[in-house]
Structures are given as structure tokens and as C-alpha cells.
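Only one protein chain is missing; all other protein chains are in place.
For reference, chains read A, B and C in written order, and residue numbers begin at 1 within each chain.
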Amino acid sequence: MSSYGSSALRQAVLRANLMIPEAGLAALTWGNVSGVDREAGLYLIKPSGVAYSELTEEMLVPVDLATGKVLGGELRPSVDSETHRAFYLQWSSIGGVTHTHSTNAVAFAQAGLDIPVLGTTHADSFSGPVGVARQLTPEECATDYELNTGKALIELVGGDEDAVGMPGALAANHGPFTWGATPVKSIEYAIIIEKVAEMALKTLALNPNASTPAHLQERHFKRKHGPGAYYGNAGVLPS
Amino acid sequence: MSSYGSSALRQAVLRANLMIPEAGLAALTWGNVSGVDREAGLYLIKPSGVAYSELTEEMLVPVDLATGKVLGGELRPSVDSETHRAFYLQWSSIGGVTHTHSTNAVAFAQAGLDIPVLGTTHADSFSGPVGVARQLTPEECATDYELNTGKALIELVGGDEDAVGMPGALAANHGPFTWGATPVKSIEYAIIIEKVAEMALKTLALNPNASTPAHLQERHFKRKHGPGAYYGNAGVLPS
Amino acid sequence: MSSYGSSALRQAVLRANLMIPEAGLAALTWGNVSGVDREAGLYLIKPSGVAYSELTEEMLVPVDLATGKVLGGELRPSVDSETHRAFYLQWSSIGGVTHTHSTNAVAFAQAGLDIPVLGTTHADSFSGPVGVARQLTPEECATDYELNTGKALIELVGGDEDAVGMPGALAANHGPFTWGATPVKSIEYAIIIEKVAEMALKTLALNPNASTPAHLQERHFKRKHGPGAYYGNAGVLPS
Partner (left out) sequence: MSSYGSSALRQAVLRANLMIPEAGLAALTWGNVSGVDREAGLYLIKPSGVAYSELTEEMLVPVDLATGKVLGGELRPSVDSETHRAFYLQWSSIGGVTHTHSTNAVAFAQAGLDIPVLGTTHADSFSGPVGVARQLTPEECATDYELNTGKALIELVGGDEDAVGMPGALAANHGPFTWGATPVKSIEYAIIIEKVAEMALKTLALNPNASTPAHLQERHFKRKHGPGAYYGNAGVLPS
């Protein structure tokens, strides 16, 4: 299987998957990360039902980006593979996708409520509320369920540019999906969604009418995004 | 004591017991796992009041499946031994039983409320709400209390086939019992019950009227159960 | 300082103090355990403001049981020393005392609410609700504050026999104090109070009218207490 994906991609996808249990985002095997190689037309994804503690680079499943077919090896990909694929096909700028069942984000997905923008932690990463996709119809559940899950999330988020400013959303009664320029970026947004969901849940318990001024929200989003961004040290840090 | 149960069973029961503190499911000694050897007509169970950090294979207590009598050694079995035995006698398909006092599952047991199906995390493992057994009568508490605890849970769950689709339930004002094909499977369901209980508690805080469409629920249960199941890599993973 | 208290007592008091951060019961230095040597007429207690990671047997402060005076060394005892002393003088059966600021128990103390008996986890250790002591008067706060804190808790709990069945209580707007036959037993009850407080808080969020049948409560208390107790393996475990 070592012929699929670059060594750097395999390392990044493995590393990002191992961050799921490290960050406490999933019990058992409830979460998966993938990373794409657009030139090679494939993505690597966690195999289904394998414990993180046993996961190796060799076990990552290579999937054809155009067809969704497994390209090699004996392991089945995560059951959510087709949802990942839908995102890669729709959003050309993304390099990694993460799905978890993190507790607080799931609580909003199960409650059918968007995670509202209640402060700067949220506004630093998301251009608005983190939305819940619409429910699938019985037909969409019966056939191509995982693909349809992706389509409903895309319907909510929009095009390539929207996906940059809104790097995650909630599948109804299910849980969060996040995406980013790399596999590690996508799991970082999964960490952020869980934190802002927990903060929002506690904020609403204290004050059901809490909100954030639009100008504060905008200011924080722009500290990290766009031409005037001034957060971080990317490019100047010794690597 | 090494003459009771196979070496593989002893290892599995020890391993499953050690997963209780690893998964944060019990303070002090509040939890126990057993595993059955139906050919030998016995099960091995954690001794009562022994710290997990001191537990060894040799300390596991062998109990006669037919009579409930301790077959050897000097240690008393978990006080819940008779509840485990009731399950083994009722459900021929199960190989392991777990009992914990995990916080969120206990909260539902103490509130006297079933854990409702609010999303796919729940539906992946349970065919419906995780129920609370009826209260025992004063008489049932006074005599054969632990056996009667088991009987009330069986009354709620049903026969062998029901126990496969519903691998756990809550003893009223007490806490969760779970079961599965092996001791490790039974503790995995204990981990799952705690997580779905925490998710449900937080979901209901956000939206007391939350619910899940039946077709989504069914879809997820069938991804992991029955002839069309396609989750996991059992059988294809290098062992 | 090695001449005060037996080596076994020093080890036990150190061990019990280190269990405070291990069990997550206190941030920074917010908790202390003591252990008494009634023959020598002294108790050993954690010094005030010392980090657990730096604590040694030699730093434990020996205090005269009759007068409350420090018997040796250069360190000041925990500011709560006089509260511990009040308990030792009142209850001849106890050997150790613990005080923490564990979050959920503090929440009940700050809310001015007893922790109600909502299930068997609680009933296994406490003969009834864990009570909140009355508020101290301005005069009691101004002079001998820590001693008066102890007196108010004793007023609530009662005599020696009561203290066995009710090994802990809450100082109003402050936090839990627990006691037991040994220093380690007293910190175990501190762990239990925190857990039952968390369970109660979550239970009441789900069902404000939750309660436990008296016969179930009694059954569980008697499994661990009195002549018919059958929990545990004290005396039969290889030591």
C-alpha cells in the first residue's frame, strides 16, 4: 500500500487521526481524518473500526477521488468515506477532512440548533454561526446515505470561498464535520468546534439571550483571515 | 485458582476490568466485569472491593453458573455477582457483563428516565431508548436483592435476540449494566452508554423537545448490525 | 521532626494528601488531610500553602491535640487545622480528616442545599442526605473562625455513632469536610462526596423531583455497614 500517496501525506493523515483521541474528541473509534493528493487523484482515510492505538501509515486506505473505489490493501475505509469524497470534489481548496462525535458539538447537532456566535473564540475561526444541515429524506437515507450526508452539508455551506470562512458544520442528529488546507488543520477545526460548542452551551445556561456585537465578531475574524490578518508566526518560525 | 477458566478468558476479564478506570467509568472500586465459560459452566468475576491497580488474573473469582457458588480461592466475588449470573442464564448469546457507576448514566437511572435516542451515536449501538428497569419491591430488596436486580432488568429487555439489539439497561436509582459477546464488548457498551447519556443530558438542556427521525435511527443501527452491516474490519485486519 | 507520629502515620498522611490532586479534588493547594495518633496526643497535618508536588513526610506539621499548638518544625499547619482538631476531640472513632474545594460538592455548599439521597452510590456510603452546616454569625467569623467552622459541622452531624454513618458534611458557602477510620478512608469519602454531588446535580437537571425508595437506600447502606455487611474483602486479601 506504500505506493499510494506521498510519505508526507501518509504521515500527516496518521498524525491527524492520532490527534482525535489525544484531544478527547472521540471514544472508541468514533472519528476519522482523511487527506487528499489531488495530483494523484486519491485520498487516504482511516480504515473502519480500527483502534487509534493500532493504526499505522500502512493501514490508511487509498480511495480514488473520482469513483470512490478503494485502490489497494485489504481494509475497508471509514464508513464516512463518501462524505469526505463529496467535500473534496466540491471544494478544491481543501486538503483534509475530519469527522468526530465530540460531545458538545453532537449536543447541538442532536438539538437541531446552530452554534451561535457568542464570542471571540468562535469569531476567530468561523465567519458566522456553525450550522446544522437539513434532515435527509427517507430516500436519501436508504440509498447513498453517506454521499447524501455530504451533499446536505455542502448545500448549507456553499462554494469554495464559503468553505474557507466556514470550515465546519453539523450533520443533523449526527455530529461535526470539519475541513481545512491540510489534515491537521481539519482536526484543529474539530477541536475548535467542540470548544466553542461547550462554551456556547454554558453561556446559554447562564444567559439564554447572550449575543456578540457584529463589530467585535468581524474584528476577530479578520485578525486571523484575509489580507490584514496579523495572528500567528507562519513562515517566520524556525521549522 | 489457575485451574478455573481458560487463560484467554482470564486475560480478557482482567483486561476488561482494567478498562473501567482507564475509561473513567468508576471512582474507587465502583465497577466490575465478568466473562463466562459456558462449557465449563462457570464465570470469572472481579473480587469485591479490590483496587483495579492491585487486580491480577489470579484474584478473579470463579463462580458456578448453575448455583452461584464460589468454586475456589479465598476472595469474595463482586456483590453484584448474582446479577451477572441472572444475565448469563437468561441470554445464551452473551459472553461478558459489565456494571459501572458512570456519572451520566447514573444521572438517568437516578432521574428515573430512559436515555432517549437523540442521534446516530446512540442508534449505532442500541435499537431504541436505553431503559430504566422498574423499582424493586421492599420484599425483592430484602431477599435475593442482586438476583432480583437482574430479573427486573431482564423483564425490561426481553429474550436472547432482544439482548443483542439492546446490550444495556439501567437499574433504577442505581446505574448501568451492559453485556456483549465478550467481556471487552460488554465494557465497550458501558463506555458507549456513558457517552450517549452525556450527549443526551446536554442535548435536552439545549432543546427539551429534541428527537431523531426514525429512518435515520434505523439506517445507523443497520450500518453496524444484521446481514447488511458494513461498519468495521473484523476478519480482514491483520491480527 | 521525625520524632512526631509513627512512620506508618506519616506515610499514610502523606499518601492521603497526594491523593487530593490525583483524584482531581483541588486546584493549587486547596485541600488538606490530617491523621491522628491518639496515644501520643497529636495529629499530623499538611503545612499551609505548600504544593503537593513538593510535599514530604518531614514537612507534615505535628499539632498538639489538646491545645492546637504546633509541636515542632518551622512550617505553619493548614489554616483549617483547628477544624480538624474539633473533629478529633468530638469523635473518638475517627483517625483521619480531609478538606477539599472539589467543584460539585462546593456547588451544593454555595447553593446552601443538602446533597439528597438520589441513588445507591450515595446510599452505599451515607445514611442520609449530606447536609450543609448553618451559617456562622459575624462573631463566630471574627474570633476562632476555623474552630467555629468545626463546631457548626459537629452540631449538624452529632455524636460519635452519627459520624460513622455520616462521614462528611458541607461547610456553608465553603466546601466539604470528610472523616474516617484512617487518613486514606477520609480522602476516599472526599472522592465519594464529589462524585455523588456531580451525580445529584445532573440528576436534578434531568428531573427536579427525583428521589430514592427508602428500602433501596437502606439495603445499600447495610451492604457496606453493620453486622450484615457483605461488601469487600478486608481481611481475606493477601496483603
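The definition used in the following text is that contacts are C-beta pairs under 8 Å (C-beta built on N, C-alpha and C of every residue); 3 or more make two chains touch, one makes a residue touch a chain.
On a predicted model such as this, the values are computed, not experimentally measured, just so you know.
Student: Taking the complete complex into account, tell me which visible chains touch the one left out.
Tutor: Touch partners of the hidden chain, whole complex considered, are A, C.
Student: Write down which of A:Gln11, A:Thr121 or A:Thr182 is the residue touching the left-out chain.
Tutor: Of all options in A:Gln11, A:Thr121 or A:Thr182, contact with the hidden chain holds for A:Thr121.
Student: For the chain left off this view, which of C:Ala8, C:Ala66 or C:Ala142 is in contact with it?
Tutor: Reading the full complex, the residue touching the unseen chain is C:Ala142.
Student: In terms of residues, what is the contact footprint of the unshown chain on subunit A?
Tutor: Looking at subunit A, the ones touching the missing chain are residues 23, 118-121, 188, 191-192, 195, 198-200, 202-203, 205-207, 210, 212-213, 215-216, 218-219, 223, 230-234, 236-237.
Student: Residues of subunit C in contact with the chain that isn't shown?
Tutor: Residues 27-28, 30, 47-50, 74-76, 79, 101, 103-104, 106-113, 135-136, 138, 141-142, 145, 172-175, 201, 204-205 of subunit C touch the chain absent from view.
Here, only the chains that are shown with their structure count from here on.
Student: Going by the touch rule set out above, what shape does the chain contact graph take here: line, ring, star, complete or other?
Tutor: line
Student: When the CA atoms of subunit A are placed over those of subunit B, what is the turn angle between 0 and 180 degrees, to the nearest 5?
Tutor: Answer in degrees: 90, to the nearest 5.
Student: Counting in whole Å, what is the centre-to-centre distance of subunit B and subunit C, each centre being its mean C-alpha position?
Tutor: 32
Student: Going by the contact rule already set, what residues in subunit C reach two or more other chains?
Tutor: Expected reply: no residues.
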